[in-house]
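Inspection log for the structure reproduced underneath, given as C-alpha cells.
What you see is the complex with one protein chain gone and the rest in place.
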Amino acid sequence: MLDALGVLFLSPNILSQGLILSLAVLGFSISLRLLAYADLTLEGSFVLGGVIASMIITKGMSPYIALSLSLVGGMLTGIFTACLHCYAKINKLLSGIITLTILYSVNLRLQNGSNSSFYNLTTAFSDLTDIGILTKVVVFSLLAFSIIATILYTRYGLLLRACGENVKIIQRSGHNKNVLIVSGLAISNALICFSGSLFSQYFGFSDVSLGNGLIISSLTALIIGEIIIRPRTVITFICAVVIGSLVTQFIYSICLYVNLNPSDYKGIVGVVLIVLIIVRRYASKGKDTVTFGSEVF
Amino acid sequence: MHRVNVKNVALLSLLLLLTVITLTVVGCNKQKKVTSPEFVVGINQYVQHPILDSVFVSLKNELAKYPNIKLIEKNAAGNALTCKQINDQFVQQKVNAIVALGTPAAQSAIETTTVIPVVFGAITDPVGSKLADSIELPGGNKTGTTNRWPFEKQVSLIKTMLPNAKNVGILVNPAEANCEAGMKIIRIEAAKYNLKLVEVNISNSSEISSATESLRKRVDVILISPSNVLFSGLDSMFKVASKYNIPVLGGDVSSVDKGSIATYGFNNNDVGKMTAEILMKVLNSKELAGTIPVMGPPPSKLYMNSDMMKKYNLTKPL
Partner (left out) sequence: MNNTMLTLSNISMIFKQSDVEDKTVLTNLNLDILNDKWYYLIGENGSGKSTILKVIVNELAPTVGSVVYKQIQVKDICFIEQEISKNLVLSMTVFENMIIALSAFSKFKNNLSFYHRKDSKEKCKEILSEYEMGIETQLNKQVKYLSSGQQQALVIATALCKQPKLILADEFTSALDYKVAPNVLKIMFNYKQQTHCSIISISHNKKEIIESAEIVLNLRNGTVEIVTDVSGCLAR
C-alpha cells in the first residue's frame, strides 16, 4: 500500500495537473490576497480557456494560438468584472457572480454545445510521453510564474499589492484605483483562462462543467500553501501557491485510491477546509492568519 | 528570514498522515480479495445518476459470473479532473481494460491511454462525441455500447397516439451533450411529420416547473428530451402538465410509471448486459478493440401507462 502511495506521489501526471491548476490558483490568489477582491469569475474564465481551445483546435489551427488567445479572453472577462465593480458600482462578490452567469451562456454559444473532444487533433500535448508533458507544463508554468513575479516587483505591482489593503493611500498618492483594479483582475483572469486552456488540452476535451468546484479547491490549495510556507514576499507567495496546489492534488489522488464514496467528496472537502482554517488560526496564535496580502477569506 | 515554519509543517503533515491512515484502513476493508484474477478491469463511472447506476449494477452482476475478473470500481462524482486521475491510476495499475460510463469519463479514458482497451458504456452519441470513428468500426483501442433512445419511434408515437397534435413542446438543456445529440434527430423527425417543435431551454431542475407552465396553451403535447437535468426533475413537469391537461409522451421506461402516456424504450439493465458482453469480447479477443462494432441500443418495446391512457381517452395504437 505504502509502495503504491509512493508511486502515486511521484507520478508525473499528478505533478502536471497540480502545476496547471496552480496557474489558476495563482490568478485567484492575486485577486483575493493582493486586491482583496473575491473574484468568483474564476469558474467561468477557466471554462472559457477550454472553450477558446476547442474553437481554435477543432478548426485545425495551432494550439499555441489557442493558448495566446486564451490570455486575451481571460483579460476581457477580468476587465468586464472589474468594470462592473468600479464603474457600475456593483458589489465585488456580485460582479463576479454576474460575469460567471453571463459566461455560462457565452461559453455554450462559442463552443456550440457543452462538450467538445480534441481526439486525434493536435493539442499542445499531442504525441508526448508523461514525462514530456510534465516538461512542457513545467516550462509553461515557470514562464508564467516569472512574468507574474516580474510584474509584482515593479512599482506598478507594489501599488497593486497596496490597493487591496489600503485604497486611500493609493488615491492620496494620486493613482487611480480603478485602473489598478481593472488591470489587476485582467492579469488574474488571463492566468486563469490560460490555465483552463492548458487543462482542457491536457485532458483532451473541453466541457462547460470543467470549472465546477474550482473556487473551493483553489481556496483549499491557497490555504494549505500558506500554512506550510508562511509567505512574506512575492517569491514565497508564488511558492506557497504551487506547493498548495501540488499537495491538494496529492490528497485528491489518495482519496481516489482508497475508493471513498463519491457522494462524500464535497463533504470531505468542506470539512478539510474548516479544519485548515482552524489550524491556520491556531498556528498563527490568533494574529497574522494571513501573512501576505489581505485576508478576505 | 523567510523560513518554513517547522511547527506548522509538522502539524499539517500529522494531519495528512492521519487522513491517509484512516482512508487506507477504510479503503482496504472495502476491497475484496479475489484469488489469482486473470483480468483486472477498472470501471470509471462519471457521476451518480439513475440510468448510469442501473447500467453499472447490471454490468457488475453480469461480470460476477466470471470469477477470473477483478473489478476496480471508481466514481468521479461529476468532476472531470477526478475522471482523469482515476484513468491515470488505472493505467498505473496496468488494468486489462477500462470501462467508462458517461461521456466525460470515456473521453478522458481515450486521451489517457491508446494501448489499454477502453469500453465505453451508455453513451448517447459515440460518433458525435468522437468516442468512435463510426458505429461499425470504432477504431483504435475503443469500443462500447450506446443507449441512444429510439427517437424516431418516439416521435412517430405522437402521430399514432394523438393524430391531431400540431405543436409539440419540449424542454431542452443545451449544456448537455447527450441532449443536444438527441435533439438533432428529434428536430429532423418532427419536420418529417409536419410537427412544430416549441423548444424551451432549462439549465437546472428548479426551472422545469415554470418552463412547463410557459408551454400552456401553446402546445398540444409534450415530448420528453434525453436531458439528465430534466430526468432528475420529471415529477415537477408531470405535475404541471396534468394540471393543464397536457399529455406527455416519450422518455425512458421509468418515465412511463411516473406519468408519461407511452414510450418506446428498453430496460437499462440490457445496456449493462451488452456492455458486459462487449467487454468479454474485448478481453478474449486478440484483435484491437476498435475492430469490434459499437453495440446497442437494445431492441425497444412499447410501454404504456393505462391510467394516463384513460385520462386522455386514448386507445392502444395498432
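Some observations on this one:
Just so it is clear, A and B label the chains in written order, and each chain counts residues from 1 on its own.
Simple rule for what comes next: contacts are C-beta pairs under 8 Å (C-beta built on N, C-alpha and C of every residue); 3 or more make two chains touch, one makes a residue touch a chain.
Quantities reported herein were computed from a predicted structural model and do not represent experimental measurements.
When the full complex is examined, the chain removed from view is found to touch A. From the options A:Leu159, A:Ala186, A:Leu214 or A:Ile229, the residue with contact to the unseen chain in the full assembly is A:Leu159. In the full complex, the hidden chain is touched by chain A at residues 153-156, 158-159, 161-162, 165-166, 168-170, 172-175, 232, 288, 291-294.
One rule holds in what follows: only the chains that are shown with their structure count from here on.
Centroids built from CA atoms put chain B at 31 Å from chain A.
Those residues of chain A that touch chain B in the shared complex are 1, 5, 7-8, 11, 13-14, 17, 21, 104, 108, 113-115, 117-120, 203-205, 207-210, 212-213, 224, 227-233, 236, 247, 251-260, 262-263, 265-266, 275, 279, 282-283. In the complex of the two chains, the chain B residues touching chain A come out as 1-2, 4-5, 7-9, 11-12, 15-16, 19-20, 23-24, 26-28, 30-31, 48, 73-82, 84-86, 88-89, 92, 103-104, 107-108, 110-111, 129-131, 174-177, 180, 203.
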